[in-house]
Structure formats: structure tokens, C-alpha cells
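Before I ask anything, here is the structure I am working with.
All protein chains but one are shown at their positions in the complex.
This part shows chain A:
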Amino acid sequence: MGSDSDDAKEKDMDSSREGAWAAAGFAVVLVIVGLPVWWYTTTVYRAHLPYSTIEDLSHQLRYHGISLSVIGAPSYTFSEDLEKHLKSSRSIKFYVTSRQSEKNERERLKTALSVEELDEKMSAATKIVTGTLALFILPDSNSNILDAADAKIVVGRHRNVYATADVDMPTLTSLLKNMVINSLANKKAEGNKVLHDLKGSLRKEAMRQVPTEPGYDVTLTLMIPEPHFISVAWNARKAVEDYLKPFVSQLESITKISIRSQVLYMTALSVSPMWSSSYKHFALPQEQLPLTINAIEAKLGSYVRTRPSLHFVVYIPKQDQSPLHIHKSDGTPVEENSFMVPRWGGVMIHNTPVPEANASMPYDVELDTHWIMATVLTHLQKLLPVPHIKPSEGVLVLSASKSCELTGWELDGLARARVSSYLANIRITLQSLCELVGEISNMVISDEVGGWVWGAVEEWGECLTATREGRLKEATLYCSTSFIQADAAFFHPSMLALLYFPDNQKYAIYVPLFLPVSIPVILSLKVVFGLYRKRTPIKIKED
């Protein structure tokens, strides 16, 4: 019986080994063919993204390098002292160089009779490039010019600052810092958290500034709610040419602004003013202002442009509401009779003379172009982060030769603020892109999006270096291209293609297919392993 059963055992062992091989074969086919096919057909395509570079760049220091040349410093200690005072800021780094004034500069200094003349002559003599500043220390013999203007420090029209040798150092340094960049814009770029910590009025001011984008659409809207009473002759074309064109062409290298104008008839602001008998006009309380523009928003949109738009509305009040004046919360009229809407634009209320009782309708009205355009410019400058120097004693700030233009240092400051904001935006965009890709497994990254990201990262790095080295023009260029690319990648429609494909649908398809196949295979594998384990004790026994 023993040998017989051994034979049978042997036979059984063979056949069971065969079965085991078959089971293993199924498993192998499933693993070698099935898994790759499944993986290949269900995997989400992802182009390679530069995660580590993005991480590196977002931790790099961001500061603006500004070279400041001190010309004609009275002593070595002066410039050293200045440098020490300028060091405190985290986001601005001054590179101070010092030299003696040249002969022709001294000569020009002597001949200048007024501050304006001095500035003109000096800026003609020394070319100060974009993104840098020059500080002229006037020798005592010439300081009488400044004394005549009743100032210790004079800020020139270009990129020059004039001071006497006995200038108060903290005043000078804080002035220089304010000239270089709009402090609020700088804070804004550091992130929302910093912004929320700001105090009431400052925060309001910071929130007012328009988001930094490569271009803006400015629309001037003249609102005439009652064209049957008033016919307005206003040459918008000429007004734009005269007042806004110089400003726009000055900003050309920093941001593109396109200007349109339109007339809206039969549309009124939704206001309900009250008659103020003390001022003999209709009073529009300040609290009502936020609601005024809702009524016209529907008529201001564009179906073509996607750039942020700024609206400036000139409103001619209705006959039964004019003259109309905006009142402050304490009940006194606002002098400018206009208000700004944060990140949106501004509204000006233009009162027209009351017609005589028997005048024929509609009567002609001329608009005060100068007032309108000056207000538009002020609003526009406030909406953009142009650096601003608070008036203080002993400081004279020369404004640009044409009232509608910006001075050299203002332009530089604006460019710097925009670069800061761009850098912050790029960092946030790319970081959140990386985060999203990590979080959402269904997100497709096509080669096109990958290309945008790689491009954005490259330009971003260039921009950071250029900013630190103070090459402002290049920084603006690199940053804006990087910003555009990062945005294009983040908002690419292909990213959302599979986002809404829920997991339960996946299982609904996989389960009926995989469950009946994989369960027998896995169970048989278990037995195969069991067999493998049991074969060893048999051998021992036979030995």
C-alpha cells in the first residue's frame, strides 16, 4: 500500500504543481499585461513641472536694488552715515556710491538762480538712468537757492534730489524710501496677511489700488440723463488727446492703457439727494455713493476685452436734482464733488448752469474739460500705485513740467511697485498650481500648460535677479511675461477637463470587471503559496 500511495502522491503532486503553475500564470498575465493596460488607459497625463525650482524661487529674497549716487558729499562720513540710515528696510536695498561733483556741474550750480533752473541744468548735465537716483549735496556757497525756496531738500523732476550738507539724515532717508516705492503697494505685495494688519484708512487706500495687470481699459462715460433739456457739446477726442495721451505714452513701457469714451443718454445714477437749504443745493450723502454705480454697470461692460477696466463717469444731474453736491458724513460738501470707487474708477458730478425760464430746450452746455480731466488724472494716479511723498517741512517736491505727466522718480516707483506685485502674483499662482496638482489627482497637465509653466519659471528667475540688481526695465519686462504665462497656465481650460469625473463612477465601471476576475486569481495565489510552504516539510520527512 505504501509504494502505491507514494506513486499516487507523486502523480498528485505533479498535477497539483501543474495547477499551481497555471494559477501563477494567470497572476503573472494579470500583472504584466493587465496592470500596464489599466494604468496606461486610466492614467492622467501630466507634463513634467519644475516643482523644485518653483519652491526655490519662492523662498528667494525679494528686494529692489537701487543704486544711489551721492554727488559732492562733504565728507566720507556723510555717505557712510547715509548708507547706515538707509539699511533698515527689508524690501529695498540701496547701493550707495559717492563721488565729487565735476567741474561742469559746479559751474552749472553757480549759474542757477532758482530751484527749477537748478534741476533743469543738473539733469541735463548728468544723465541718471531709469531705476537709479542721484543725491546732490549742494556746497554751502550754493545753498542759498534752497534757502530761497525755504527748503532743505528739493526733489527734482527727474531722478535727482538736492540737499544741503547739514540736512537732517532721518528726514532724507525716509524721503528717499518713499520716493522709491509706494509703501502700501510694497506691503500689498507681501501678502494679504500684512494687508489685513493695516489700520483703517491705510488699508482702504491699499485696497483701492487696481490689481496689477499688463494693461488696462479706461472708459470715459458722459452720462446725460435728460438729453431733452440739455445738449452737451464736449469734444472727448480733444480732451483725451490733450490730457491723457501724454500720461499714457509715458506709461507705455510700464503698462498699456487704452482709452475709450462714450455717451450714455437717458440713464441716471440711482441717487436720492435731499435739498439742503443751508447750502442751496441738493446734497448727496456720502453713504449713498456705494449704490450709485449699480444702475449703470449693465451698460458699461465689454464683450471683447478681458483686461481690467477702469471707468470714469461724468454725471450731469437731472434738472430736478441740480445743483447736486456730495456731502461728507459731517454734512459739509466735498470740495471736488467727485468720488473714487476702489478698483473700479471714479465718478464726477458736473453741475450745469440753470437755464433761464424761457430758454428754448434743449439748451447748450459747455463742460469744464480741465476740471474733468484733472480729476480723472488724479483718480488714475491714485488707482495706480504711484509713490507719494507726504508734504513735510523743509521738503520741496517739484511736480512734472506738464501737470498731466509723472516725474521720473514717480515712474520708477510705479514700475517698482508693479514688479513687486507681479512677483507676489507669480509666486502665488505657481505655488497654488503646484498645490492643486498635488491635491487633485484628476488634473491633466498638457504639454502646452507645461510649456507655459516652464516659461513662467524661467522669466520669474530672470526677473528676481534683475530686481535685485536694480535693472528696472528688464525686471518689468521679465515679470510681465512671466505673469502672463503663469496666468495662461493656471487658467488653461484643459486643466479642468477631468476635474468633475467622480471616483464613484470609476468604481462603477471597474468593479464589475475586476471583481469576478481578480478574486479567484488572488485566492488561488494563496493556495499556491500554501503549497509552496508545505512542500518543504514533506521533503524533510522523506529524508
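Everything below uses one rule, namely that a contact is a pair of C-beta atoms (placed from the backbone, for glycine too) under 8 Å apart; a residue touches a chain by one contact, two chains touch by 3 or more; residues count from 1.
The rule is short, and it goes like this: contacts and distances are computed from a predicted model.
Here one chain is missing from view; checked against "Putative tRNA splicing endonuclease subunit", "Mediator of RNA polymerase II transcription subunit 20", "GPI transamidase component PIG-T" or "Wntless-like isoform X2", UniProt names that protein "GPI transamidase component PIG-T".
Checked against the full complex, the one of A:26, A:63 or A:454 touching the unshown chain is A:26. Of A:113, A:304 or A:357, it is A:304 that touches the chain left out of the display. Within the set A:89, A:130, A:261 or A:431, the residue that contacts the chain not displayed is A:261.
Listed by residue number, the positions of chain A touching the unshown chain are 5, 9, 12-13, 15-16, 18-20, 22-23, 26, 219, 227-228, 236-237, 240, 259-263, 265-267, 298-299, 301-305, 362, 509, 512-513, 515-517, 520-521, 523-524, 527-528, 530-531, 534, 537-538, 541.
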